[in-house]
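A short worksheet on the structure shown next.
Note that this complex is displayed minus one protein chain, with the remaining chains in position.
Now for chain A:
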Amino acid sequence: MSSPQSQMPQAAPAWQAAPGTSFPSGYTSPIPVVRTHLGHAVASEWTKIRSVRSTLWTLGVFVLLVIGIGTLTGVVVAESDPALDGESPLGLGFFGLLLGSMCIITLGVLTTASEYGTGMIRTTMVACPSRGRVLTAKAVVFFLTAFVVTLVSASLVAFLHVAMLEGDGAKSPSGGEWLKGTVGISLYIALLGLLSLLVGSMIRHSAGAITIMIGAVLAPLVIALFMFSESLQDVRDALFEYSIPNQLSVFYANSLSSSGPSGWDPLWIILGVTAVAFAGAFLLQEKRDV
């Protein structure tokens, strides 16, 4: 550590020296050579994600939406007369998280796609030529950030709702329900963001990738709404049941439909989709020019 500091002041005046003398052996940097690994890339990505305003904005709006809408729903339900008839109050967190997921999607896309927009990706890839390592580091840093922020917000709202509706005939949620309504839903939303990050890496265009992801969240529900025909009943049900909003609601066990995914199914589904997307993003990144 001391050698670069002691060397550098010498190096600066040497630059003013007259050129012409050449050293056939080449130059040896006084900076200690480090064999870089994933840890370095993760540290770098952490600096990147925390040093731009868009992270603050998207996560700030996310927390505001989740906690704001959560509080409002809690107040409205507590005021209305036959409140929750023996239902778990955790389900009320659904609305805030559904809207908030848009912020996580946006941040996920920006983490990768914005580097292509600004040209930063070239600087990144020159600093770390292992493209897989860059993608992995981005995925790790983003996933953990998104998970922690979602978990804290969702848990806060959950406690709030349980406390607000305790005397209103709501049932006290079981341990399993607590786990699904906090850790489960947070894992799902963080994975949804990670999927967006991978789509951003494949599309390389922020607006395009955000549109695709928001479309993926909303389109199945909207399309299902317009499938009036009897013959399309099955397709309609499938679109409905596997739409992201419905999968989100499964974590609160108040699915919009009775069949389709249940329990922890949505988590396994998104885990599979994200794994496939990761493989795709990885292969594309290896193949394409930056």
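Definition applied: contacts are C-beta pairs under 8 Å (C-beta built on N, C-alpha and C of every residue); 3 or more make two chains touch, one makes a residue touch a chain; residues count from 1.
We take it that contacts and distances are computed from a predicted model.
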Write down which listed name, "Multicomponent K+:H+ antiporter subunit C", "Formate hydrogenlyase", "Cytochrome bc1 complex Rieske iron-sulfur subunit" or "ABC transporter ATP-binding protein", is the UniProt protein name of the chain that is not shown. "ABC transporter ATP-binding protein"
Using the touch definition from the top, which of A:Pro30, A:Gly60, A:Gly169 or A:Gly272 touches the missing chain? A:Pro30
In the complete assembly, which of A:Leu99, A:Ala216, A:Ala253 or A:Val290 touches the absent chain? A:Val290
Hidden partner chain, residues of chain A it touches: 1, 4-5, 7-8, 11-12, 14-31, 33-36, 40-41, 43-45, 47-48, 51-54, 114-115, 118-120, 122-130, 287, 289-290
